[in-house]
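A single protein chain has been removed from this complex, and every other one stays in its place.
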């Protein structure tokens, strides 16, 4: 079950970076949703390598194939399985990793935990694992879009020391995808791209911060007390490779405010309850309050760098590692669509849970 | 299941602030653990109200009673249920909350989600709900302590604008509990206490940050890919009332480093693999690496303040709210033991999961 | 989690036969259901010992107390915890069981599995554990009754060699409870009672079969492929102490028919699809088809008998056991309400699951 996520809209992913394939099966997909492969492909294309000159040059078409669960162009409520074949695998490029552990990567911990590891490109710990998440997330996003005009939009706000101003409106997809780094503030995006290129040129890497906003979510999603919406969003984001932090609404900065400054006053507008401010980030008491959901995720600099590093080998002896292989000098731009996918998965799952408890029976 | 946490060491909590009781049942507790009520009481006493002049004056002895699962002073492997009766309930003090929604509290969202709510002191959304967590956490901590000398230590690092220096050693329990605010740096603790008192005097509230460190955890705990140790720790912490953020190791600040600065080089010391630094916070690839686990949790200022606030009533009409009741001007000092409890629950659960997959069968 | 049952309407039970209490917490209870303790008590009274001269003479009032989850007489959607104190515990009556394993009871297996056991009256393996199930089942039955006029009715069809004719109508509660053995066919009930009395007089015990029928269940409950309705009903029943078999519809006897005899032809009656016969027992492809659900459960003769038996002691040495304590010479009459409880729990849970997947989103 560690490779499954969600309670009612439940995905299970499989696959390694240089094994035969990666894929996902969705169990609990609502029936009758019109769906075709091109809708999945759109999101996979936003995630795939080689899409710009600041990402890994690995060449993968990442073509998705439906294995089950569709009939005459609609979901049937049965498991929806999707497969992507790995094509540009070059396992020989990872020979060094067979014998030495890359610092701050999963090599050592996988070996210690399982007593065996697929060292080729990180195996299961590779970001290629997220393909299944993005494919399932595309289904979730279509559900949200059809069911309630819910829009999920992530974008980059920080790369290393470069920070973009907070957008004054809900960014459009076009604005986000207008540049390779997926920062909707064009002048800052330029600087970010430059920063990433410099890091790559130095054989180094950088990290950054992604913000995600969701609008159109009805009040009532999220469950007391352990499955709060922010808890499940946090878990979803912290399950992504390279993440080190998550905050919602005011986040860590909110600790600098007093209660009288932090509280979001309720106001009634056209008969609907809103809040005057949104320090809560759209969630109160673990349950969505109908305002925009706003959260941020911190990604560390890529662990695999093109510099000599001190490490130990599989026998515990000191070793020098010079990584080869093809890697992103910064994972943040490609992670935008993955953040969106995970957010959508959480929301669909909680929507179904909310209905089950509160709308199955009428009292 | 939203009131349950954990897969194999699974707790389910119940109870409201002003209902008859709060409690917890642990399903999956390992058998033969010596246990008596005083060990639970010790942690409950660290959490209970009225323990100092910077916490709520509500008077609750919070006496725990074992309902099942013990035989001759040892756990039997059967469900371990524990009960705490509410005694100092004064539901009449919450009359205002019946008709008006407190800003940034759970009143509005519970009402919207469930169509009914126990408004007395926040009902289920009250921090009293955490009593069950702390009781179960005390069992988990004893297990960790007996099984591997694992120590879980949380402490306060920030209250509003007051920041303590990072401890240069693993703080002792005595150092943490030496003052009412639970900051092991005594001079800073003084300022923090003063800040809280000022906020209370102004009818206001403040928030802060708790850091938690765990030492003695063996390498190998945590599961790829969704149930990474940091993902489950993050979920655990973000399921606590008033939390807005979580970070592990380098956290948000880590985004300001380059990969060459951020990576934790492996070194061999006396035949054991360590890391020279600990930017990873003890977790790599979602799995513990044997180093100290270090994470931080952000708590917002208490939503219930003793000032007039604009809000709406249950009919959606503008209203003015002046809260009464007894509240903490800052939840952070009492939350220290709750953070420790949740961390211990996550670790015991993952330890059992690790054994199941990796040590049930020998190949 | 082994002490939990259900996915969305999830119960967790606790307690031992001679410990302080037994109880249950329901997580996921729909909100706004009117409920008071007397409704739970009615079912507990049908289960409790000492209700007739063919049951154990143990004296227990089995008074239920709500611990949480109610507000002004309605459920709140929060955990609903219920407690029953043990009062007539006489642990000294079970001294023999401390050192010797009762044949066909759980003594040996609990000791082997957990390395410790509460031997007093069977501890957790006692039928007293089912009190929590019956209490939760009473809530489930009220939900079913309010939501769709669903009625769950179990009754005894066989005691040892005495078999009752199959009822030609859906038996009323009054018909079932008209006699101590809960067989709605009065003349047969007399013989059954006589059989039980003879067994008790001989220090022996007998078993039997319970049939359960449910009417009013809408078509559509049950999930392909593992969580078929009959699979979950079967698990529910086989989780009851002393059960050895489960069959639905035609059951084992159905293997003697040919397909042309066994198939239930569909017919349309007043615009609604029915079946002309009901060999399927109300479930086809794992999903309810709107017909009456009919299943049967086999209960073995009580393991604890008042005769000398050969066994081994806790050191593996041959021993002679003469049990004392107070036991039912036949568990079947009291099990009727437990079977009903478990059936109701399965149905509520599946109803919620059905809604979640199929009615949360409209496509």
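Labels for the chains are A, B and C, by order of writing; each one numbers its residues from 1.
By definition in this document, a contact is a pair of C-beta atoms (placed from the backbone, for glycine too) under 8 Å apart; a residue touches a chain by one contact, two chains touch by 3 or more.
Because the structure is a prediction, the values reported are computed rather than measured.
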item	value
Sole residue of C:63, C:146 or C:235 that reaches the chain not shown, by the stated touch rule	C:235
Hidden-chain contact residue, picked from the options C:34, C:57, C:165 or C:285	C:285
Hidden-chain contact residue, picked from the options B:42, B:317 or B:355	B:355
Chain not shown, touching residues in chain A	1-4, 7-8, 10, 12-16, 19-23, 25, 27-28, 31-32, 65-71, 74, 76-81, 83, 113-118, 123-124
Interface residues of chain C (partner: the chain not displayed)	1-5, 7, 13, 101, 103-110, 112-115, 124-125, 129, 158, 160-161, 199, 204-209, 219-220, 222-228, 230-239, 241, 243-252, 254-268, 271-273, 275-276, 279-281, 283-290, 298-305, 307, 309-312, 316-318, 353-354, 358
Chain B residues that touch the omitted chain in the full complex	7-8, 28-34, 74, 77-78, 143, 146-147, 224, 351-363
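Please note the rule applied: only the chains that are shown with their structure count from here on.
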item	value
Label of the chain whose CA centroid is most distant from the centroid of chain C	A
Whole-Å gap between the CA centroids of chain B and chain C	38
Chain A-chain C separation of Cα centroids, rounded to whole Å	45
Overlap residues in chain C, where contacts from two or more other chains coincide	7-8, 28, 31-32, 74, 77-78
